[in-house]
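Right, one structure below, let's go through it.
Note that this complex is displayed minus one protein chain, with the remaining chains in position.
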Amino acid sequence: MKSIRYHKAITEALAEELERDSRVLILGEDVGMGTAFASTRGLVERFGTDRIIDTPISESGIVGLAVGAALNGLRPIVELTIMDFVTVCMDPLVNHMAKLQYMFPGQHQGVPLVIMASCGGRVGAGPQHSQSLEAWFAHTPGIKVVMPSTSYDAKGLLKAAVRDNNPVMYLYHKGLLRAPGEVPEGEYTVPLGVAETKRAGKDVTVVATAEMVSQALTAAQDLEKAGIDVEVVDPRTIYPLDIEPIIASVKKTSRLVVAHEAVRFCGLGAEIAATVTEMAFDYLDAPVKRIGAPSVPIPFAPSLENAVLPGARDIVQACREVCGC
Amino acid sequence: MKSIRYHKAITEALAEELERDSRVLILGEDVGMGTAFASTRGLVERFGTDRIIDTPISESGIVGLAVGAALNGLRPIVELTIMDFVTVCMDPLVNHMAKLQYMFPGQHQGVPLVIMASCGGRVGAGPQHSQSLEAWFAHTPGIKVVMPSTSYDAKGLLKAAVRDNNPVMYLYHKGLLRAPGEVPEGEYTVPLGVAETKRAGKDVTVVATAEMVSQALTAAQDLEKAGIDVEVVDPRTIYPLDIEPIIASVKKTSRLVVAHEAVRFCGLGAEIAATVTEMAFDYLDAPVKRIGAPSVPIPFAPSLENAVLPGARDIVQACREVCGC
Amino acid sequence: MAKTEPQSSEDLQSDVATETLDWMFRMLVLLRRMEERTVEMFLSGKLPGWLHSYLGQEAIAVGVCAHLNEDDFVASTHRCRGHFLAKGMAPGPLMAEVMGKRDGICGGRGGEMHMADWSKGVIGSSGVVAGGLSLATGVAFASRYRKTGQVVVAFLGESATNQGAFHESLNLAAVWDLPILYVCENNGYGVSVPQRKAMKIGDVSVRAASYGMPGETIDGDDVIAVHRAAGRAVARARRGEGPTLLECCTHRWLGHFVGDPQAYRPKDELEACKRSDPIPRFEDYLLMEKVFTPAELEKVKAEVERQVTAAFEFATASPAPDPADALRGVFTEGTE
Partner (left out) sequence: MAKTEPQSSEDLQSDVATETLDWMFRMLVLLRRMEERTVEMFLSGKLPGWLHSYLGQEAIAVGVCAHLNEDDFVASTHRCRGHFLAKGMAPGPLMAEVMGKRDGICGGRGGEMHMADWSKGVIGSSGVVAGGLSLATGVAFASRYRKTGQVVVAFLGESATNQGAFHESLNLAAVWDLPILYVCENNGYGVSVPQRKAMKIGDVSVRAASYGMPGETIDGDDVIAVHRAAGRAVARARRGEGPTLLECCTHRWLGHFVGDPQAYRPKDELEACKRSDPIPRFEDYLLMEKVFTPAELEKVKAEVERQVTAAFEFATASPAPDPADALRGVFTEGTE
């Protein structure tokens, strides 16, 4: 084991997959320079400009091009850097990338490509650079969506995503980039569609995604002092969602809090709350609590951004509520 | 009262608002011809090409232009015709239209514009012309979203949308275009953000949107024979959602089924189920059932499309389940 | 870029092999007859969805695809059936797809606006205007990257050039010298909107200059002119010299979709359509040049007619897709 930062884990995964398979290549603005988040730092020096390709500012063209290239024998990775820019390329993502395998059955072995983008706020990036829009894609049939919360998952999920023959949106979180975490020395992958319990507990289950996982772990420490033993489950893959371990956990704890940074209304939390309630109604001692951002754009000033984005404090309060104390 | 088709109700609303306020204008492809859905039929003859404006096929440019025009004293209506085309204009919709009022506080009286688009399938339009994507916009702070299910609502909601000083997505359903319905002779509006009970009942509440309202009413007739008395509530406005009447209904019936045509995963049904469970946990005799499309693109062939899109039969079955019979 | 002047026929014949002329005539008739019978069927209410007819525009698909190898590619739009037949897609499965049948090339999932046949180099049609352009550009990107020598043709309408996706795709193709030919079929309308209401320019091919690629405007109803211009562009692409924008002026006979009353169109314009019919023009040429005798041409027509009838019989006989199949295959199981 070694400890590396989350952004370094991303780059390691990319480097190993570029090394392993010559059909893998990376397209994006400033991927040669390494991107503003250092996600591709050092790759062009190692793999050259034929495989680490700087593009014009044409996200829609690039994503569509990557889809076409995936059909014709390549395994492209598109680095969009900022998730908010999916808004300029929803058509290739949603009407083409997501649907081709189904619309054209039996014609392709899949549409193997990975769309990378950073989601989330907490870096003062303002309303158009801080959104968490994973629910849009989870709601769109034909796309796998992953959100790593640790260096380990960042590396393992990305390697699995590159090897998957389906389109995968790989959403890393801006607030985690410099967070260190343990990663094995050797080769490994984290399978898509498999949740992980990040902390075992018996009193209340917290399902959290991306940066909210660390907020949940902080909350769990706080609550431990108050005698509340929190179990933290990280779905890691948003779609297809691994619901079984969540259900199992709720059957054990009888209480559930779901926490994500995205807007609460029509967010993933609603899906999890509704599904768990449907599948484990008789086990629940209290209604599921959902933590998410209010329906407000994410403002720039730190004092305002903090007021809008949910955090550990909200999780603590929600856990207390469902535990009735 | 008079009976007019749903598409005619849309056109009447547009004509009356164009008449009332000279700042109102319509932009869109083929709005001069009346559009493929007859939504603007006859308007150019009456209001001229200065106000009923045929545009190039540039949805992104047009929506952005409408936002700018709304800032500078006009009240534009953009007719996108097919909701799936929002994919080419998400940036002006989500990063600009939705956020300007909040990002630039106090500078504008609002961003008054209406985006019209048809959602839904059932006309053999295939995977790229049949989607119901309202959840994306409900999840995006700053946009009001309405979905009329009758001629009455189609007219009244559209008039209210045009008069609202905020951006409104007006989503009409392809499958309802020719459905007749009663409409008053005189002037009226249907306020945004107000749900309506379309059928009173005491055994189970069905919350349904758009075309699923008529499917729910059909289901209710069926169930009546089986002795189950169904209450059908139509939110009409998806965001901001009028949750009170839904809660009140559930407190009465103790059972809830939510039905929409959109994909179930991360759909509006999840939001309603989660909220109702949170607010009326102790009143529910059974977990909320959600009806929606499976996570599959909408295929072209009628036999396949029918297999994917939910209908009255699914509502009947869900109601039976929550009623335990 | 001025319209290409009509060439004298002597000048032309020399550079087109007789077997190509034969293939082009056969294809023109195939596209025409498939289309006429599909329209008939649609008008009798027997087809689901909408139908966008290619009647009158056939010379473009045929003249361009004459240059393509089996492993080259085409991508298209809502108005795609002609392109796909000319690229070699079998008429039976194509027609079955239009009918939404089990034996449709996409099992009835896509219909006219969303079909593909990768085995024949048909990337697919897209129901989103200009939505297929970036995909086609990506197929060309992979061809260059993998050095497969494949050339891609992306067909589009003139109105599609007002979409952002057109701009981005052509710029990418140019900057990376991709082996692709953008064939813009200028039929003067996007649904009801005439070109002059949608752009201030005359020849759409001037847009090529924005990307530093060659552009040319030709008479798209003259199959020989199309063949000649496309030949230059395909050769350029094969040499690795990059993309071309070829604008082919043509006429849309039946309006945007079948059943379109075209009230927005002047009457004389509709009459002009028929006068530019590419088939009699080509027939006259073939006879005048004595490439074929009238009897030979009739024989081709009869052969095509049998082929078309067989395709319709195949498609009609095919059952509706199994509803249970509707939920399968959103993802592929495979992993590396």
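We call the chains A, B and C, going by the order they appear; numbering starts again at 1 in every chain.
Following the convention adopted for this analysis, a residue touches a chain if its C-beta (ideal position, glycine included) is under 8 Å from a C-beta of that chain, and two chains touch if they have at least 3 such contacts.
Computed from a prediction, not measured in an experiment: that's the story for all the values here.
J.: Of the chains that are displayed, which are in contact with the missing one across the whole complex?
T.: Hidden chain contacts in the full assembly come out as A, B, C.
J.: So which of A:Ala200, A:Ala301 or A:Cys325 would be touching the chain we can't see?
T.: Considering all chains, including the one not shown, the answer is A:Ala301.
J.: Tell me which of B:Ala15, B:Leu65, B:Ala248 or B:Met279 is the one touching the absent chain.
T.: B:Leu65
J.: Touching the left-out chain: which of B:Gly32, B:Gly142, B:Gly269 or B:Pro287?
T.: In the complete complex, the chain left out is touched by residue B:Gly142.
J.: Tell me which stretches of chain B touch the chain missing from the display.
T.: 21, 25, 50, 55-56, 58, 60-75, 91-92, 95-96, 99-110, 112, 141-142, 144, 160, 162-166
J.: When the complex is taken as a whole, what residues of chain C touch the one chain not shown?
T.: Listed in rising order, the touching residues are 162-168, 171, 174-175, 197-201, 206-207, 209-213.
J.: Of the residues in chain A, which ones touch the absent chain?
T.: Per the touch rule, chain A residues meeting the hidden chain are 29-30, 32-33, 36, 54-58, 60-61, 84-85, 87-88, 123-129, 294-297, 299-308.
Here is the rule we go by: only the chains that are shown with their structure count from here on.
J.: Compute the distance, rounded to whole Å, between the mean C-alpha positions of chain A and chain B.
T.: That pair's centroid distance is 30 Å.
J.: Let me have the rounded angstrom distance from the C-alpha centre of chain A over to the C-alpha centre of chain C, please.
T.: Those two chain centres are 41 Å apart.
J.: Give me the residue numbers in chain C that touch at least two other chains, ranges are fine.
T.: Within chain C, residues 109-110, 114, 126-128, 131, 164-165, 330 contact more than one other chain.
J.: Show the residues in chain A shared as contacts by 2 or more other chains, in ascending order.
T.: Those would be 60, 91, 95, 99, 102-103, 141-142.
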